[in-house]
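A short worksheet on the structure shown next.
The complex appears here without one of its protein chains, the remainder shown in place.
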Amino acid sequence: MKEIVVIIGGGIAGLEAASQLLKLGYTPIIVEKSGQLGGHVAQWNRLFPDMTPAKDLVSDLIASSKDANIFLNAEISFINRLKDNYNVMLSNGISIISRYILFTTGFRLFEAQKKEEYGYGIYNQVITNADLEHWFNTGKDDRINGKEIKSIGFVHCVGSRDEKARNSQCSKVCCITAIKQAIEMKEKFPDAEIYCFYMDLRLFGKKFEDFYIKAQRDHGIHFIRGRVSEVSENIDGNVIVKAEDTLLGKPIKVTLNLLVLMSGMVCNPDSTRSASMLSLPIDSDGFLKSSDNVMHITSSPRNGIYYAGACTGPKTVPETLAEARSAVLEIHSRIIGQQK
Amino acid sequence: MFGFRISPSSAINLDNVSRDRFSELCRIEPDALRCMACGSCSATCPAAEFSGMSVRKVLLYLQRGKEEEAFKIMNNCMLCGKCTMVCPRGINTRHLLLTICRIYEKEDRR
Amino acid sequence: MIYQGKQKIWSDYQKEIPDDHWFYVRSCIRQNFFPGSEKMFMEICRDVLKKDFYETEHHTTCGGIAYHCDTIPQETAMTIVARQFALMTEAGYENYVASCITSFGNYTEILETWHEFPELETRIREMLWKACRKEFKIPKYLAHASDLIYKYRNEIAEKAKFRLVNKETGEPLRVVEHIGCHYSKMFPSKGIGGAEYPYVLAGMIESWGGSVIDYPERRHCCGYGFRQYHVKANRGYSISNTHKKFESMEPYKPDMIITNCPGCPYFLDRWQYVISEMEGKTYGQNGYGIPVFTYEEVAGLVLGYDPWDLGLQLHQVAVEPLLDKIGIEYIPEDKYKGLNRKDILRPGLPANMKCF
Partner (left out) sequence: MREIYLSGYNNFVLPFMLGMIFVLSWCIIGAIRVILQLPKEDRKRFFMSLVNPKIMLKNIRDWFCDCLFHVKLWKRNKLLGYMHSSIAFGWFMIIVIGHIEVFLYTPERVHQIWYPIFFRYFVAVTESTMKGSFFFFLMDFFLLVILSGITLAIIKRVRSRLFGMRRTTRASITDLIGLYALWSIFPLRLLAEGFTADISGGSFLTKSLNGVLHSFLSDHMNMLPTWWAYSIALGIFMCILPFSRYMHIPAEILLIPMRNAGIKVRHARKGFAKLQVYSCPSCGVCIDACPMGAVKANIKDTTVYLNRQIKRYNEKRIEEISDKCLLCGKCTALCPVGVEGDRMRIAQRSIRKYNLSPDYSNIDENMLLERCNKFVSSTNNDVSSTQNQKVLYFAGCMTALTPVISKSTQSVLQKAGIKFEMMDKDGGICCGRPMLMAGRKEQAEEMVAKNTAIIKASGADTLLLSCPICYKIFKEKYHLEGIEVIHHTEFFDRLINEGRLSIKGSDTRFVYHDPCELGRGCGVYEEPRRVIGRAGVLVEADKNGKESICCGGSLGSLTLSFERRKALTENALNNLTVASPDVIATACPLCRSTFNRYSDRPVKDIAEIIDEATRRKNR
């Protein structure tokens, strides 16, 4: 009999894992809470560093995992451990018995309205990175369309590295996302002055630094080291942003037609809920805790439970995909090992 | 009359900063924009101990419209080129400084 | 501005305020600056709303000004506060309401400190015992007087004779609400509406018919800042901050300013005169200033009290244009009549700001 692997989460990690499991001859079952596959990446427009359309990546992944059993709009009602197996009960009444569960539950975008001082949901011209990608994808957003856009600000680290927001970790991809979006906006609004308010620029990945240099030199994007402390709205409905230029040691103030908040990655409460059913440990940052953060990032301390992607912490797309493959390989080795 | 006055805000209002001259500077020396404020230039500068010279700060001051401050710290620049040597982004700081001396003007002389 | 967004935040920051039985402590300075306010508060609470409010002549300053001016250490302030609590305990009250924002902030800060460091509370208890042989219970509820008016705002609105509406046009008055810094900036959860978009005064304005102006510098300090004003060398800094606020609210053409702090109405009111003398600029319409009120004065006005009984003649900025706008009647000749219609003399008029 073909071994069943339950994959919780139909984002890119889940899809990639399913496609790899299929290639190895197993039966993956994807349980996806929402009505569509692809997770956060499906909402994105283009991916750094090569500006690949996110749509292409997601549709490739969906195509290569189409033979998996996929339950959309299905949540985990409960999981309990049998002797060697896990019994996964879904909200649609289906119950799956499997020896292997792969958590690809991903992250949740920080709710920007929690940073009250930035006024998301209060000031009309304050949007998030996700809203901006949505606009890139659909072209629909009254906060941008038909408005005169002469100045745009990007606030890095919204809800990241912020103990007050109860997320002290760095979300890793916001810096490069902000730069990517800043360049895209500059291309769309060449006359606009674009400001990036950052605390540290953390551009660790391949070609990320090139992006930064390009943004500076070719697009003239202003990088201001200093966290935005206060946003207010003026009588025209534009936002006034206050920050300190910490490199100059002077407070600065600027009026912006659009302020984009780079919401960070925070743990997904759904993955915490499912994890608690199996008494899986949660790390201090709220993400799932791997059995080892160096050697075994995809393993949990429990037999048969594996992790891949942003459920264990902020990850980039390639890292997520690599982890999905790596988790599949671990599952595979374990199945082979047990068959012997 | 009261023994005190309304002092102007020390905050820099980026809405009112004129960018014309800085754009002109960047047209001549586009690498100026590549500064990532690492501070190597300031650390190595022999004029730093005399006038607080720092190319990083000069660039920032100019971008924020604080031109007089920039001129003040540039006063002891000896054009020795150490900053050019250490700049990790390969900015031609010497030419940059010379260009500033050419295209900018002190307020009282404008 | 997305109003629903603010409503959501307001709903997140609500605090429990008992309806009745309060131990009331006054502010050090308000009675001098705006003498009608605290009187009006008691009158509204006791006489209009028939609530139980107790006050004692034995209470002192909370030590807040001295603490914020760095002239006493926090332990001293704590001991003073402990004594106030002892007075409340002796009087048999559990709910403590302060008229002063700095006091409210001071009490909140001390209670939070004791909560984090119980050993400090023990020490203060010992010190209070040594000093005056008193013991105290920590208040069950701590409120600022504006919290209570906020709580009673709808009752007041029901009894109101006037609304914050322009009599001529029927338009709501444009009101600037200014919250004292120590109300919720230190502990957002202790203030109604939180720190970013406090609702305490906005709620009053809304239920009394006005519309709130959301201007960019609404969070900014009034400019008092204790040391900034008390040290004369710093006064330029004090007025600069006030100036910044007025510059920011000017385009919205506010009809009035409502505050909930002892210092703010004073500085927002008096500095308008100083700015007019320095810069020749006034912020109200037709050469007048923008009248500044305490929330109690506004409550009194809408309830139909006589403006001169509320002490509005002590304001620097003329209130008459606003009274006319709302349609509140007053006798101009009585403005400078004190108790028993004694003439308290007309003050000299400013050079640049119109006054009556």
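We just call them A, B and C in the order they show up, numbering each chain from 1.
Following the convention adopted for this analysis, contacts are C-beta pairs under 8 Å (C-beta built on N, C-alpha and C of every residue); 3 or more make two chains touch, one makes a residue touch a chain.
Note that the coordinates shown come from a computational prediction; the quantities given were computed from them, not determined experimentally.
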item	value
Partners of the unshown chain among those that are drawn	B
Touch residues of subunit B, complete complex, unshown partner	31, 44, 46, 49-51, 71, 74-82, 84-87, 90-92, 94-95, 98, 100-106, 109
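In this section, only the chains that are shown with their structure count from here on.
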item	value
Distance between chain centroids, defined by C-alpha means - subunit A, subunit B (Å)	39
Chain centre separation (subunit A, subunit C; CA means) in Å	46
Rounded Å distance, subunit B centre to subunit C centre (Cα mean)	46
Shared-contact residues (touching 2 or more other chains) in subunit C	none
Residues of subunit C defined as touching subunit B within the complex	232-233, 235-237, 239-240, 243-244, 274-275, 277-279
Complex interface listing, subunit B residues touching subunit C	1-9
Residues of subunit A touching subunit C in the complex	113, 116-117, 119-124, 230, 232-235, 237, 240
